[in-house]
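All protein chains but one are shown at their positions in the complex.
Chain IDs A, B and C follow the sequence of writing; residue 1 opens each chain.
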Amino acid sequence: MNLDRLREIIVLVEESGVSEIEIEEDGLRIVVRKDSPRPATAPEPQIVAPVIASPATSDEESTVSDTTEDPGQKIHAPIVGTYFSAPSPDSDPFITVGQRVKPGDVLCIIEAMKLMNEIESEVSGVVLEILVENGVPVEFDQPLFVIETT
Amino acid sequence: MNLDRLREIIVLVEESGVSEIEIEEDGLRIVVRKDSPRPATAPEPQIVAPVIASPATSDEESTVSDTTEDPGQKIHAPIVGTYFSAPSPDSDPFITVGQRVKPGDVLCIIEAMKLMNEIESEVSGVVLEILVENGVPVEFDQPLFVIETT
Amino acid sequence: MIKKVLIANRGEIALRIMRTCHEMGLKTVAVFSTADRDSLHVRFSDEAVCIGPPESRDSYLRPDRIIAAAEVTGADAIHPGYGFLSENAAFSEICADHKIKFIGASPENIRLMGNKSFAKKTMLAAGVPVVPGSDGEVATPEEGLKVAEEMGFPVMIKASAGGGGRGMRLATGSDEFERQFKTASAEAGSAFGNEGVYIEKFVSGPRHIEIQVLGDGTGSCIHFGERECSIQRRHQKLVEESPSPVVDANLRARMGESAILGASSVNYEGAGTVEFLLDDQGNYYFMEMNTRIQVEHPVTEEVTDCDLVEYQIRVAMGEKVRKRDIPLLGHAIECRINAENPFNNFSPSPGLIQTFHPSGGHGVRVDTHAYAGYQIPPYYDSMIAKLIVRARTRDLAIRKMLRALDEFVIEGVHTTIPFHQQLLSSDAFQKGDFDTRFLETFVLKPPNL
Partner (left out) sequence: MIKKVLIANRGEIALRIMRTCHEMGLKTVAVFSTADRDSLHVRFSDEAVCIGPPESRDSYLRPDRIIAAAEVTGADAIHPGYGFLSENAAFSEICADHKIKFIGASPENIRLMGNKSFAKKTMLAAGVPVVPGSDGEVATPEEGLKVAEEMGFPVMIKASAGGGGRGMRLATGSDEFERQFKTASAEAGSAFGNEGVYIEKFVSGPRHIEIQVLGDGTGSCIHFGERECSIQRRHQKLVEESPSPVVDANLRARMGESAILGASSVNYEGAGTVEFLLDDQGNYYFMEMNTRIQVEHPVTEEVTDCDLVEYQIRVAMGEKVRKRDIPLLGHAIECRINAENPFNNFSPSPGLIQTFHPSGGHGVRVDTHAYAGYQIPPYYDSMIAKLIVRARTRDLAIRKMLRALDEFVIEGVHTTIPFHQQLLSSDAFQKGDFDTRFLETFVLKPPNL
């Protein structure tokens, strides 16, 4: 059992949402536990029918304030509201795929309670993907963009 | 992603008891599902509190008619009733530890509905242990004796 | 005085009976087969005795083993529940022989009502309507017409040797009687080699309406109104309600009085059910009497706010039944949740229940022995829960039931929940417009995927 293997298991647990994994092998026993597990017998999340078009299915704890250096980082909605890709219907979108962004650049607007909230980037990188369409509602923590940070 | 890695994940799922693990990595997505997991949520059987002094805790399906050749075979009560080790209060017991029995030998009496049911041995062997005391109630399938069959 | 009750049953009804025993301060003894070792009725009972292997015939149907279990635990009464030994006159007698009080009908009651022909004659003698018919075969059309005119049209002309609809003809009036008689007789002759026919009153649009009664064995008897049980599949009830959407106060009083007449005439003891066929003209006819507590008893409990099992035990303790009128308050519906696949001809679906979340809230009652992690054994019937709701009106009760069905989560096995959802959403059910043949033509939509 090397450290890479252990890391894999930890990642496995983190990604799977189980509360605990126990491995016994060649006299070596590893128990990996997580604090807030998603229980194995919990109702299947896919039965949940949120109104939001693209529900947040990412398991990561990262948000826009997350600045870890993984390439392909997801940027999540920090608030509930309606997503707008451009400052006005006639304008060009704030960002397009392939575009380079830096901290402080406006990525989109989320309208909530009649207020237009500009969502700024906190990372540097290239926009790999835009996950939502103009004018649709988004919920908290819903992935909006994938940005390749470098 | 090689087959060994995949095998490891399958083993992980099998050992963990979770129904499903989903991994997304480098554009590769693996979903491992299991059909009928045993959930960790079954009530513990030991909480059952039968009145009988020595409840049948054996997992075997064997009864007196069971003639497999295991040494130390348990003989179970075929009916519910009151166990008597001897034909009358003044008599010697039917069997004692160390005694050799053969098919047809009476091992004990179980009284039910005022009837004295003689319980006969269906195996040959030496009585290793007598598990119940004279005059106590026994339930169906409760182990009564251990007989070393040879 | 009863102090310790052995419950000679399993599943939800064993739990149901245990609940009342414990509320009354009575000790309980559960009996179980090796397949039921982890059941809740074993867990919750004060004492529990294993009586045999999984097969019912060697466990729950064995009087000797159950009596022995009562003897070793010192139980002074046995409640048989429904099914198994509940309508077994010999078992009731054996209990008496062993000085154990059988909480149910007397052996005589069970024996009499167990024979349909005796039961009908007894009821007829007591003044309870039964389906009118000729006294055996009628020889000629003229003789038949006389009988038919006495009982009133429409009538059925049926082959004595008949079955499957052949040699069976409906006559709606005197003018067509002779023609139909001759056709039926000829058909009977060619089909069964026997031209003999008899006449029976035709029951059109029949509904299964049953009256819950309670007697104390001395001729004193009361009723608790009716249950509507017409929603049946192959004679298996699936949904029951009280009151019936077609029974008004007047009809209820008359049917209740008939049921009491019949039960009193045999000095009926305990809880029982008098089953009637009700036709679309408001005429009702005795079918049979069940001498036990029934699966669907909770709908009556919910609209009368009483505990029928408590009454059973009190009557068994010698308490007398006091004549009184019991009003029905609101409307109750029961859906039987079976581990069956309604989209595959209701085939049984035993297995492991992985997720189990029963419905809750105001006006909802769930009687169940199932839980997350419970393995449904393949040896017994497939019912895993009874979902009962009560509300002020039938419309509100249907809404509440639909809500409760929506939130009843059972994963791991198929259940009849989707059937109930479609049935209760249907126009015909909501209008109360159905008879006992309703499910023969009710078409289930495919499941949502």
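Here is the rule we use: a contact is a pair of C-beta atoms (placed from the backbone, for glycine too) under 8 Å apart; a residue touches a chain by one contact, two chains touch by 3 or more.
Since the structure is predicted, the reported quantities are computational estimates derived from the model, not experimental observations.
J.: Any idea which of C:372, C:413 or C:439 touches the chain not displayed?
T.: Counting the whole complex, the residue in contact with the absent chain is C:372.
J.: Taking the entire complex into account, which one of C:44, C:102, C:268 or C:380 touches the absent chain?
T.: Answer from the full complex: C:44 touches the omitted chain.
J.: Where does chain A touch the missing chain, residue by residue?
T.: Interface residues of chain A facing the absent chain: 19, 36-43, 45, 47-52, 55-56, 79-82, 112-113, 137-142.
J.: Even though one chain is hidden, which residues of chain C still touch it in the full complex?
T.: Residue positions of chain C that touch the missing chain: 15-16, 19, 22-25, 40, 43-44, 298, 301-302, 305, 307, 330, 355-358, 360-362, 364-368, 371-373, 396, 399-400, 402-403, 406-407, 409.
In this section, only the chains that are shown with their structure count from here on.
J.: So what's the Cα centroid distance for chain B and chain C, whole Å?
T.: 38
J.: Could you say which residues in chain A touch two or more other chains, in rising order?
T.: 41
J.: I need the residues of chain C touching at least two other chains; which ones are they?
T.: Residue numbers touching two or more other chains: 354, 372.
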